[in-house]
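A single protein chain has been removed from this complex, and every other one stays in its place.
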Amino acid sequence: MRPALVWLAAALLLLPLLPLIPWAFARGWFFPDLLPSRWSLAAWDYALSPAGGLLPALGVTTLIAALAATVSLALALPAARALGQRSFPGKGAMMLLVLAPVLVPGLAVTMGLQGLMTRAELTGTLAGVTLVHLIPVLPYATLLLAALFSGLDPDEEAQARSLGASPAAAFARVTLPALSPGLAAAWALGFLVSWSQYAPTLVAGAGQVQTLPLLLFAFLSSGRHDIAGAIGLVYLVPGLLVLALASRTLGRGLGASR
Amino acid sequence: MSRLELEGLSHGYGETPVLQGLTLAAEAGALTALLGPSGCGKSTALRIAAGLLAPASGTVRIGGRDVTRIPPERRGAVMVFQSPHLFPKMSVAENVGFGLRMRRRPAAETARQVAAMLERTGLEGLGARRPAELSGGQAQRAALARALVLEPQVLLLDEPLSSLDAGLRSGMRALIRELQRETGTTTLVVTHDQAEAAALASHVALMLGGRIAQEGPPEEIYARPVSAEVARFFGAETFLPGHGRGTSFSSPVGPLALSAPAIGPGTLTIRPEAIRPGAGQNTLSARLVEAEFLGTATRLQLDVSGTILTALWRPAEAAGLSPGDIVQIHLPAENLWRLPSA
Partner (left out) sequence: MRRAPTLLLLAPVLLVLVPLFGGALLFGAARSLGHMPEIGMDGWSLAPWREVLTDPQTWRALALSLWIAAAATALSLVAGTALALGLARPFRGAGLARLLVQVNLTVPHLLAGAGVLLLLSQSGLAARGAAAFGWIDAPAEFPALVWDRAAAGTIAAYVVKEVPFVTLLALSTLASLGPGPVEAARTTGASRWQALRFVTLPALAPTLSAAGAITFAFAFGAYELPALLGASHPLALPVLAWQKETATSLTERPEAMALALMTAAVAAGLVGLVARARR
């Protein structure tokens, strides 16, 4: 592909994000106008009002994503060490088990869990939604951390042990610092995976847990493109933030640790 | 100053045994080299000595104390790896002080000892640097300083020179020898390079196939190998099977005079540099097959009635010779070594 075609492809890929911006600041934007005839912040006023529900949804989405990412990281760390640095019987089966939730549709998994969730009184609760978000987040966190562990030289930790560090001290002072840019990346990935979930929240939330994507869907299907535009722009932010950080700090951090 | 003893060590990865009853002692206060081809299990032995790997069977003793089940941080044996493994997020001084900090030594004492060790290893003024800012030689010296500052009972060095450029090796070799002599630390060096082992250590143990094939002063192994494998590892290429009849040995190149009597079938070996040009003891007439100029020496393949002898001569001695020439050579009797029959 020639550079000109590469640029064209990049532009085409980004094109769908473009209409969100005028819609978010439009006041009446009718066919065939290429740009809104009047600009306003009315969509934002509505979205931010209690009726719009943007702020609570933002809070709920952020909380669930942060919880799911943090819990996943803690649970995944030991398993990732085993998968990344050891060979053991059944490793292939373990990898398959970790991969399976990524490949099986979230709608089917969450629908299957409904009976259990109802009995545990988790349906429609924040905890319940966070729990079902672990199903896709935990595999991503485990696989990414396993790749990071396999990139570490186990001799670094062995060197620390030989110099007198206990297993815990060697892990805390040598392995963890070497891993820290990767841990941040894994947390960010986990956050984004949870942030992007739609179907599991729809099923497990049972209308009680309103996250940003559910709100966005509602305004899109009721034809309120202006409010959808405003919510969409907010919904876009964490991803862009992670991308910007990844291309700078994380890139540098990962580069230096090699 | 403590003696390190490895006794009957066995270890395997999966199905393949790496160590098969390895027994080796590093004398207190001495520098011992564990020599062997890559993959022979010598690094595994070192890791077991350091406590980084548990042997399937066998015992590790330091100063007479059984430490086989003692974790690495409480062994008194410190290992320095092939690559320096300086901790990247710590300064050079923090790296060198790492072990002291793990031992919870007072900060002031640590700082003083670190400064002294940096000076002894020629790293004064570099303490505040990050490991990434050091050259390869400096990093290797810092790794050595980090181990020696702990005044370990036993120092274990895994291929300490192999990550360095050829030009830096002799300096590092001298530093290791000097520091070892000054501190009197019992030291076991693992290397695959027989010249490096000979230059560093007063006692060399050659490991082949998971156990010690021969040990002793390097000159001894060099001159009197116990087997063809040992001789080959030390660079011998000429092996002459035959039959001993007292001080004469019938071989494919003809009868050869021996300096010590031998009876019965056996194999003679002679080092390439011991095969000399001109007439003398055991003079033979050889046809030059090939001469290879190596810079400081010329390597010659010589055909004596169908048997190829490999000789290493000074370039001046081989000047003017070309393949096909007939040359006179001799094999001094004191350099013909009869391999003990197994």
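Note that the chains take the letters A and B in the order they are written out, and that residue 1 is the start of every chain.
We adopt the following convention: a residue touches a chain if its C-beta (ideal position, glycine included) is under 8 Å from a C-beta of that chain, and two chains touch if they have at least 3 such contacts.
The shown structure was predicted, so the numbers you read here are calculated from the model rather than taken from an experiment.
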Among A:L41, A:A127, A:L176 or A:L240, the residue in touch with the chain that has been omitted: A:L240
Selected from A:V102, A:L126 or A:L183 as touching the chain missing from the view: A:V102
Positions on chain A contacted by the hidden chain, ascending: 1-3, 5-7, 9-11, 13-20, 23, 31-34, 74-76, 78-79, 81-83, 86, 88, 94, 97-98, 100-116, 118-119, 131-132, 134-135, 138-139, 142, 158, 161, 167, 192, 195-196, 198-199, 202-203, 213, 216-217, 220-221, 225, 228-229, 232, 235-236, 238-240, 242-243, 247
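Note that only the chains that are shown with their structure count from here on.
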Cα-centroid distance, chain A relative to chain B, in whole angstrom: 54
Residue ranges of chain B touching chain A (in the complex, touch as defined): 47, 50-52, 71-74, 77-79, 81, 83, 85, 87-89, 98-99, 102-103, 132, 146-147, 150, 156
Chain A residues within the chain B interface of the complex: 153, 155-156, 158-167, 169, 173-174, 177-178, 256-257
